[in-house]
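With one protein chain removed, the remaining protein chains of the complex are shown where they sit.
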Amino acid sequence: MVQQVISMIVLPVIALVIAVFFLGLSRKITARIHRRHGPPLYQPLIDVVKLLTQKENISHGTIFDLGIVLSVAGGLATILFIPAGGLHPLSSSGDFLVVLYLMLLSPLGLALAAGASENPNASIGVSRKFILALGYEVPFLLAALAVMVHFRTTSLVEIVSLQRESLLNWSVFTLPLPALATFLVLPAMLSIRPFDFAGAPQEVASGPLVELGGKYLAFAAIQGALHTYIVLAIFVDLYLGGGANILTFFLKMLAVFFIGVCINGVMPRFRVKQALIYLWKWPAIIAFAGLVIVMWTSR
Amino acid sequence: MDRADIAKTLKSPANWGQKYSLWAVYFCTGCGVIEIPPVITSRWDAERFGVLPMATPRQGNLFLITGYVSLKTMGAIIRTYDQMPDPKYVVGFGSCPVNGGMYWDSYNTIKHLDKYLPVDGWIAGCMPRPEAIFVAVVHLWQMIDKGMATGYQKYKENYEYYERNQREILPHLPKFSGERTEVVGQTL
Partner (left out) sequence: MSGQTAFTLILPIAFGSAAVVYLSGKISAALRNFLAVFFAAVPLVLLTALYGYTGKIVYYDLSFLNQSLILRIDAFAWYFASAVALIDFLAIVFSLRYMEDKKQLDFYYFAMLLVNAGMLGIVLSGDLLSFFMFWEIMSWITYLLISYKGGKAVAAALKYMIMSIMGSCAMLLALGSLYSTCGTFDISGVAEGMSSATPGYRLFILLLMIFSFGIKNAIVPVHVWLPDAHSEAVSPFSAVLSGVLVRMGIYGFLLVMFVLVRWNAVLELRILGLLDFHLVFCWIGAITIVVPTFIALLQDDAKRLLAWHGIGQGGYMVLGIGLGTSMGIAGGVFHTLNHATYIALLFMVVGAVEYRTNGVRDLNELGGLAKKMPITFIGGLTGILGLIGVPLTNGFVSKWLIYKSLVMNERPLLAFAALIGTWGTILSVFKFLHHIFLGQLPQKYNNVKEAPFSMRFSIITLSLVIFLFGIFPGLPLTVISAMLDSFGIIPLNPTLFGVPSTLGELNTITILAAVLAMMVIGYAVFAWARKARRTDQFDSYGAGAYVPVNRYQYSVRFYERAYEVIGPYIRDRIDEFYIWFVEKAEGFFDTARKIYTGNVNSSTAYIVFLLAVLVILKMWGRF
């Protein structure tokens, strides 16, 4: 009981630290790929401090305020349900299906705030974001269902513990096709290039973030960072065997994130229709094939 | 840079944030902007100073007025400046904002920018090289440290002065006339 309370307090803090660190790390690695020095690793911290201490904040109403607060609150609440290398305070109250739908609160909050911005750039950004989500959910759900049916459970804690014994038990080796499909759509889930058109500065003036400044932008940045953490945590839990402790969990997330940043650093941006067709074509076919194999072998 | 100076940071975290995270509004006001892409790309990496281009004024706190300012652009500049949240810094980039520069005798450019907007610093040149921008940024940091970068406060305190000057050159601006229009893209 005491351990649960401690992990309830510690886990969001650790997640925030990891998330903000990943933001800075991505900027540094991208800079090095571009053969320049780049900002220091703690640059996102400077940005957030600047935004939160700004002398004037501009709001478009109550929905604008509450939407932004909900986007961060939703992200933090979801983190409590995802096992992070031994820390999973509330996973007995919510399994993977609960996590899949709690994950919706955070983008929904940002979408409400964007709608309340009264700006068509924000609305275009939100529509692009939702179309992207529709795109990656098809292969992601097929692959996730393959994992759930293979392990005959919907609990992330059980999925992690069933991959515990040896390296070869990791789903990336026992269920290669679903893992490959999810890896192919991982950039879309993280909203990094080539799938970052939802918040493109050049095309839609930052999309949902167009009217966000000051503390609102700080919250939106934290929301983005938490979303990255959540997606990477789910990927590591489903396919890379979770983590025996928080350190191995973090190292696995770092490995996946590094590959993602490398892809982000060299790719241009897809058009929306290109992205949708890509996501529904090969990743979906591979995930479906993986699901069919799982259904066949489990009979 | 004294970014990593923890004692100084703890004394005023707001100053630390303002200095090392100057986000420039990517509004290309005039021909001087040709020097900005080299500054923000790999060779003269501005990101290591914390300077990033931002798409909208809500997200920006540095406004570089690059190059000459025509009358029509002045309307957009005023609108953009009004939409930026405090604290905000304006830097005149090039000779044209200082005293009209190459277009000192033109009928539709602004000769003295600081009659219409509070300017915190000037960079002379036509065009200034990218290194000059970095000198300006470092100079701005020192001004922020000493509390001298108070253009936005001057704007609020002396608003009648600035408004009178703005109204003189742009009387039909919807900000003054209060008219609202259905035309898309109207700046004046």
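Letters A and B mark the chains in the order given here, with residues in each chain numbered from 1 onward.
By definition in this document, contacts are C-beta pairs under 8 Å (C-beta built on N, C-alpha and C of every residue); 3 or more make two chains touch, one makes a residue touch a chain.
Computed from a predicted model, the values in this text were never measured in an experiment.
S.K.: Touching the absent chain in the whole complex: find that residue among A:A220, A:V261 or A:L291.
M.R.: A:L291
S.K.: Just to verify: which one of A:G24, A:G74 or A:G242 makes contact with the chain not shown?
M.R.: A:G74
S.K.: Write the list of chain A residues that the hidden chain touches.
M.R.: So the residues of chain A touching the unseen chain are 12, 52-61, 63, 65, 68-70, 72-74, 76-77, 80-81, 90-95, 97-98, 100-102, 104-105, 108, 111-112, 115-121, 123-124, 126-128, 130-131, 133-134, 137-138, 141-142, 145-146, 148-149, 152, 154-155, 205, 210-211, 214-216, 218-219, 271-273, 276-277, 280, 291, 294-295, 298.
S.K.: May I ask you to list the residues on chain B that touch the chain which is not drawn?
M.R.: 27, 56-58, 75-77, 79-80, 83, 174, 180-187
The rule we apply is simple: only the chains that are shown with their structure count from here on.
S.K.: How many angstrom lie between the CA centroids of chain A and chain B, rounded to a whole number?
M.R.: 36
S.K.: Touching chain B in the complex: which residues of chain A?
M.R.: 27, 31, 34-40, 43, 46-47, 49-58, 201-202, 205-206, 209-214, 217
S.K.: Contact residues on chain B for chain A in the complex?
M.R.: 3-4, 13-14, 16-18, 20-21, 26, 41-43, 45, 47-48, 50, 53-56, 58-59, 61, 84-87
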